[in-house]
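Okay, structure first, notes after.
Missing here: one protein chain of the complex. Every other protein chain is in place.
By written order: A, B and C. Residues from 1 in each chain.
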Amino acid sequence: MTGFRMAAGGRIDRSKPLRFTFDGRQMHGHAGDTLASALLANGIHLVGRSFKYHRPRGIVSAGAEEPNALVTIDRGGGRETPNLRATQVELYEGLVARSQNRFPGLRFDIGGINNAFSRFLGAGFYYKTFMGPRFAGGAKLWARLFEPAIRRAAGLGKAPAGPDPDRYSNRFAHCEVLVIGGGEAGLAEALRRSEDPACRVILCDEQAEFGGWMLVEAPERADEMVEALSARPNVTMLRRSQAFGAYAQNFVAIAEQLSDAQALPDPDRPRERLWQVRAGEVVLASGAIERPLVFPDNDRPGILLAGAAETYLRRYGVLPGRKIVVLAACDTAYGAAFALQDAGAEIVAIAETRAAPGAGEIAARALARGIPVLPGTTILGTTGHLRVSGVQLGRIRPDGTAEPSGGFTADTILMSGGWTPSIHLFSQTKGKLRWEEGLGAYVPAAPAPGQTIRVIGAASGEMPAGMRSPSIGALPVAGSPDRVKAFVDFQNDVTARDLRLATREGFRSIEHVKRYTTTGMATDQGKTSNLNTLGIVAAETGRAVPEIGLTTFRAPYTPVTFGLFAGQARGDLFEPVRRTPMHDWAERNGAVFEDVGSWKRAHYFLPRRPVDPAAAGHGAMHDAVKAECRRVREAVGLFDASTLGKIELVGPDAAEFLERAYVNPVRSLGIGRCRYALLLNEAGFIIDDGIIARLAEDRFHLTTTTGGAARVFGMFEDYLQTEWPDLKVWQTSVTEHWAVIAVQGPRAREIIADLVEGIDLSNAAFPHMAVREGRIAGLPCRLFRVSFTGELGYEINIPAGLALPLWEQLAERAAEFGGGPYGTEAMHVLRAEKGYIIVGQDTDGTMTPEDMGLGWAIGKKKPDFIGKRGLMRPDLTASGRKQLVGLVAEDPARVLEEGAQIVADSLAPAGTHALGHVTSAYFSASLGQGIALAVVEDGRNRIGQTLHIPMERETIAVRVVAPLFLDPEGGRLHG
Amino acid sequence: MLLIRCPYCGMDRPEIEFRHAGAAHITRPGPPDRVSDEEWAAFLYLRDNPKGRVAERWRHVHGCGRFFNAVRDTVTDVFVATYKAGEARPPETGPGESQPMEARP
Amino acid sequence: MAEGFADTPRFRLIDAPPLARFVLRAPEAARKAAGKAYGLALPEMLNRGASIGERGKPGARVALHLGPDEWWLIVPEAEGPEVFGALEKALAAHPHSLVEISHRQVGYVLEGEGAASLLNAGCPLDLSETAFPPGMATRSLFHRVGLMIWRMAPATFRLEIDRSLAPYFVASLAESARDHN
Partner (left out) sequence: MKFSLFSLLHQGLTGNQGWQPQWRDPAPKPAYDVIIVGAGGHGLATAYYLAKEHGIRNVAVLEKGWLGGGNTGRNTTIIRSNYLWEESEALYEHSVKLWETLSHELNYNVMYSPRGVMMLAHSVHDVQVTKRHIHANRLAGIDNEWLTPEQAQEFCPILNISREIRFPVLGAALQRRGGVARHDAVAWGYARGADRLGVDIIQNCEVTAIRRDASGRVTGVDTTRGPISARRIGVVAAGHTSVIMGMAGLRMPLESFPLQALVSEPVKPVMPCVVMSNTIHAYMSQSDKGELVIGAGTDQYTSYSQTGGLHISQHTLDAICELFPMTRRLRMLRNWGGIVDVTPDRSPIIGRTPVPGLYVNCGWGTGGFKATPGSGHVFAATLAREEPHPIAAPFTLERFTTGRLIDEAAAAAVAH
């Protein structure tokens, strides 16, 4: 035996020594160790400082319930993980662990001074002070002085400074049976159910090995069962896999650790894997957790759960101490005592909180081993600073107090307050629970509707008599219980007296007590403290436990990495980016892109694309947009309009459907003709616009806005399927089938003329707002004579996979004419010069066609259309609504700011009513001045008036004009 | 993630394939000139929003594309029934008749 | 497009050849007439696919029944116009909608013993052969994108994804594949 490591026994591999450091100190452990077992083997119990009082704390448990032993594991390079439980961290060669929440060090921590002031720092003390005198600033004082100090003192570990480079993956899985927990009950269940080869069984366990308590008591049997299961192809066995969330209809989320136990993980492989399992049946075999006992100074390093001590000895070959006092409320602690004694430790005494040990026989066995058993005894206090050094015992009197009854020196205290079934996941599914007095715990009663979940083994409350103890709450003390610190929630430093204070202050519901004292709200979520809390509150308020209520268990069972939820959705895989067939060309030709919906659209084109477009500055964009606008007005511009939503609507009732859907009359639309159309919601507000083109009697091609495509398609599907299912018409999304090249400008016809086959491009044969099917450059196309610029224009629809060569060809031709591509910004300027609105920019979901000056579009004779009744409501027909107008600043060079508010008077003190706001504002190169569109109350009646725009440092006077700045007669359009 | 039986596909499919589409069995009143503002408001906005069984619409958008109806318990999120659009709410799925907007004494 | 995806012994991703695709929307009554003209009976059962011939080769026909009144018809690219014409003619008496979507989406074949498990990295369906037997075809999801999955054989899946989402899909599949070797 070296240090505290036994020469033999346990599941560790003594042939594989591992080096690790804790707070910089080099130490040794073995393969199979956890960090906690390795630290204990090195004689280290002190591993952390508590949250509030900074008291020295040691390892209490051997599992997921550990409240104290939180450490940071540092793999470097953004791979620092704070707040890990040393009891769950598997040791690997070179592991670097650091303690947390202490300054300057673990052994001497300045924060420990809080302990001395603890009487002033009881539950909820911060609600009662720090408000500061009013003259000193009141609330500001809190935010500026007290809060920052508290924030610095609080928190546990430090967050990593850099991004986590590790990968996380996801799997959806289905099975007939999901068994959660690979202890004896879970393994047996998995074996039984998987006998049927058609029954897919998934078995998961949070630990590195299956077996649970069998790994302590009967490892060979565990090995046999695991081996038998491994041979079955219908069984999936997930180790290091924590079922952390149970959701509706047998849906369980499991976090599987893949690489944390490896010394040199492959960075190309995931660190963790999320399993989303849909099971026919969930079997919960999650076992039970041992309860600590609540006695004065029960938190010193060296005080640990009896079962944990036995685990460290028998599973890890570590003796947790040499001189041991046991405090027991149930029989299982005796087993630990015997094992430790056999391993060479001195068991000074077993103090029994029960007047008579449960089964007298076990006490007899202890006595036979020479271990004194002290019935009706508790611990009244402990000594020792960085580790427990002695214990003061007390005899429990019938009145529930205790009197001192001598003491011992000891380097270790084992406690066992009974066992609590782990019903967290059952509770998460809203299963009904039942209080079982003899167990001092809640047990599963009935699953919630819609859940097929069964709880087996210790988790169901079925435990050997020796594990059962009704003991919860605080143990008797000598004198006033408010003079001692008996910890209930170790991590959040909540003592029995804090809980009593809370009840005294009227916090009686368990949820109130929990929130006021923060008990059960630490990173262990009260796994070891919840029942003792209930016991204390019940005793203090004189009620039975079920009357106090049970705090709700919430996912996750143990903390789960954010990255695991995000999975591979990061960087380029965060959300799909959609690119048009012309994207690469645009990128090569200087395009700076903007996000519109999920699409990337060329915003503007820089002559030479700088490394960082943002660095090129606003001036570069301004120049580019001016040049692009000039191209379109003077020669020809090419615009990639592929992102527009496109729907092909076919069927004998196609016209009837459109007649009902859009505000416009559609039935009268001739074959080969197009119409600008407005779509409303049933409330009467504009939600989309586009072009309706009639290709045949029963075939239409519609366009929608880029961002509205999916919404409009879904809305139409809704009306087609559920509102008007009698109509014989079907829609098909063809957004991605057709790429769209808009060719706009006085030379537009010239550059496409000789490429087009089968379509007469003359004004007479193919006027504005016409559509034809034909071929261009040998490709099938749908050619639209439409314009969103006010110029002669075409929109060429060609199959997306064939679009790029045509674009390239057109771009070359355009260049010869002094034309070229233009982006969305120039498109916005050009359309604003013509007063064409952009839905979503000039409208905001509160505007009607009439507001936008588009009342003409409404088919007045139509009996109904979507939004017609909505438009008739009082507020939508009221006078004084906001209306679309144009604005020009008195200084023509001035470009207004979009979103700027418009008021009547040049003096606009705070609270002045806004008449409207600027919706679009640009510098118009064609006009040599700034232009803007705005919505203004009663705007059309204000044309000619001067209004004002209050900015941060000035007020700008603007003139209201009609929203049409260029070519009011429309001559260019028909060119 | 809920598990929803699409009455068209005849299969249980995961919630993320579906889009919730609001309360079911709400009839669009008309013609417009015979509908009062109150009736239109009720159609647009007033909802039973029951704590218990609700008849609602879903669309199997990442599946067969169909809208259908479901009766679900809003307390447990358990689906009591799903049925095709246009079909009546199954009688065994309990109450769900809408109440008028006017106050009842 | 499948470039960027590293094949392994357990699965490989193959681009589909150029194809003509149509969406046929029609009531059940039109199904038989359409099948006759198409040269392949359209599946009667929802979420089933049928095919004859080798994909992309002359005369090959695929029919996928993806919605109660919706079939996807996929043929070699060159045969598109002829198929369109034949169907329109055969369906003249039936109200219907036949729309070309050849370029709307791109196709892949994912095959290999690990294919189903790889798809389950992002697809929430039960892809066991019992729940999703060969011949089954349906739309579903892979991570953030919708896709059509048709199981042609136990270890062969035909996939169709919207054109602009295909690069995201392939990149997602490649990232998922790191966890499936």
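We take it that a residue touches a chain if its C-beta (ideal position, glycine included) is under 8 Å from a C-beta of that chain, and two chains touch if they have at least 3 such contacts.
Since we're looking at a predicted model, the values are computed, not measured.
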Contacts of the hidden chain among displayed chains: A, B
Touch with the omitted chain, as defined above, among A:13, A:266, A:437 or A:595: A:595
Which residue of A:24, A:76, A:233 or A:899 touches the chain not shown here: A:899
Chain not shown: contacting residue from A:361, A:754, A:875 or A:969: A:875
In chain A, positions touching the absent partner: 51, 78-83, 119-120, 122, 125-131, 134, 138-140, 142-143, 147, 150-152, 154-164, 166, 245, 247-248, 251, 253, 276, 430, 480, 482-483, 497, 501, 504-509, 511-512, 515-516, 518, 521, 523, 525, 549, 552, 554-556, 559-563, 565-567, 569-572, 574-575, 577, 594-597, 603, 612-614, 683-685, 687, 705-708, 711, 838-841, 843-846, 870, 873-876, 897-901, 903, 908, 910-914, 917, 950, 952
Absent-chain interface as seen on chain B, which is shown: 1-2, 15-16, 19-20, 22-23, 37-38, 40-42, 44-51, 54, 56, 72, 74-77, 98-105
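As a working rule, only the chains that are shown with their structure count from here on.
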In chain B, residues with contacts to at least two other chains: 1, 14, 65-66
Chain A: positions in contact with at least two other chains: 276, 278
Residue ranges of chain C touching chain B (in the complex, touch as defined): 46-47, 66-68, 70, 124-125, 138-141, 146
Footprint of chain B on chain A - complex, ascending: 247-249, 251, 276, 278, 430, 448-450, 682-683, 714, 717-718, 721-723, 725, 863-864, 868-870, 872-874
Complex interface listing, chain B residues touching chain A: 1-3, 14, 19, 21, 28-33, 35, 37, 40, 43-44, 57, 59, 61, 65-67, 73, 76-78, 85-86
